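Showing chain A:
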Amino acid sequence: MSAGVELDHVTVRFGEFTAVDNATLDIKGGEFFSFLGPSGCGKTTILRTVSGFLDPSEGMVKIGGQNMTGIGPNKRPTALIFQNLALFPLMTVAENITYGLRVRGVDKTARTKKANELLDLIALPGQGDKLMSELSGGQKQRVAIARALAVQPKVLLLDEPLSALDLKLRQHMRSELRSIQRMVGITFIYITHDQGEALTMSDRIAVMSDGVIQQVADGKAVYDDPATSFVASFVGENNPFVGIITRADSSYAVVDTLFGTLRGRNPKGLKVGDKAILFVRPESAKLGTGAADTTFSSKVKSVAFEGNMTHVFLEGVGKKDVTITVGRHSSADIPAQDEIASVTYDVDLGLVLPEGKMARE
Partner candidate 1 sequence: MLLGIIFIALVAFWTLFLVALPYLYMVVESFHPNLPPIRRGGPDDFVTLTQYKSFFVTPNSGTVNWTHMGAFGFSIIASIAVTALNFAICYPLAYYMAQAGTPQKVRTLMLCLIVPYWVNEILRAFSLRLLLASKGLINQILMGTGITDVPIDFLGNNTGLYVGLSYAYLLVMMFPLYNAIESLDRNQIEAARDLGAPWWRIHKDVVIPYAKPGIASGCTMVFMLSAGSLAAPQFLGGPRTLWFTAIVYDFFFQNFNWPRGAAYAFILLTGCIILVMAMLRLFKVSLGETIK
Partner candidate 2 sequence: MTSKLIMKGMVGFYIFLFFFYLFGPLLVMGITAFNTPNYPQAYPFEAFTLDWFVKLWNHRAMMEGLRNSVIIGLGVVAISVPVGLAASIIMNQIYHRARGLYYLVTISPLLTPGVIIGISTVIFWKDVMSITDVTKGLFYKGIILTILGQASFVSAYCLLIFMARLTRFDRAQEEAALDLGASYPQVFWHILLPYLKPAVVSAVVIGFLSSFENYNTTTFAILADKTLVTVLAGEVRQGTTPALSALAVIIIGFSLLGAICYEVAKRREQIRADRAQRQAQIAERNEVEAIA
């Protein structure tokens, strides 16, 4: 049983400060949905609003089509996995897992049965009597998931649940989470500032910055068709070229930049005279010369060989370098330091977006 979650013009303020600004979203039942954004952008605030720990200052939250205004966290069909897990250290593993059933008045035998079921699911069979302090990080992680699933929520909310684990385990748990989600079939709302996690696990992603939802789309669209300069610079690597549009039609635009006039796609329908940024991803750029309005050149600052690929860093504007990533089997010669290198790109891989905020490095 799963339920969709709708945010209807939700704004959350702490005093003067707006942590979430007019968020409108429709998360479908059974979806694996992620919120991605840098630290402090309001992700946790959204999650706490959905789970009922915070009331929206404006707008409303609907779960399964039902307005949740005035319904406390203990009455909502959601379960939250906390950033620090918040397991109960004085209870055993089984007591932790079945706590939600205990407060619902489920009798002991039924609880034991459910505990064993869930322990099997999270691959900790027969370990129900252990104390929390006897478990490893990954095991605690799984117990937290089992505890949340035990109450059969319609929506599972996860607040950076993997951030406490080390890298290897984190990657391993990604696939485990995804498979658990497929198995139980409920809606997962997942929060992270790690784009790798968001891209690999999610059906759809909402990218946030400073309380504003920048884009909602699937991973591929977020990467290939970022809606704003923030998304373009936050998700994956990108080279921005700032300038003013000198020519534009419905599909392409030419931007006058410090590297000359450069052309790219114009999905936003920008007009001549608009301030704009042309984005070219490092792997979309090639060494060499092409059409005049998709070619620029600059001095090579350094070259970094990384095995399967090589990064070439060219002098850019200010401190920021222009990065080119050359694949292992590219025919181009890697230029030496201080040489002037010429770079070109496929015009459909250059993207012109209105000038706006960029993600901090």
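Criterion: a residue touches a chain if its C-beta (ideal position, glycine included) is under 8 Å from a C-beta of that chain, and two chains touch if they have at least 3 such contacts; residues count from 1.
Keep in mind how these were chosen: all candidates are chains of the complex that A comes from, given by their letters.
As the structure is a computational prediction, the values presented were derived from the model and not from experiment.
Here chain A is displayed by itself, and among the listed chains 1 or 2 from the same complex, it touches 2.
Looking at the complex, you find that chain A touches candidate 2 at residues 51, 53, 72-75, 78-80, 82-84, 86-88, 90, 99-100, 102-104, 130-131, 133-139, 147-148, 151, 168-169, 172.
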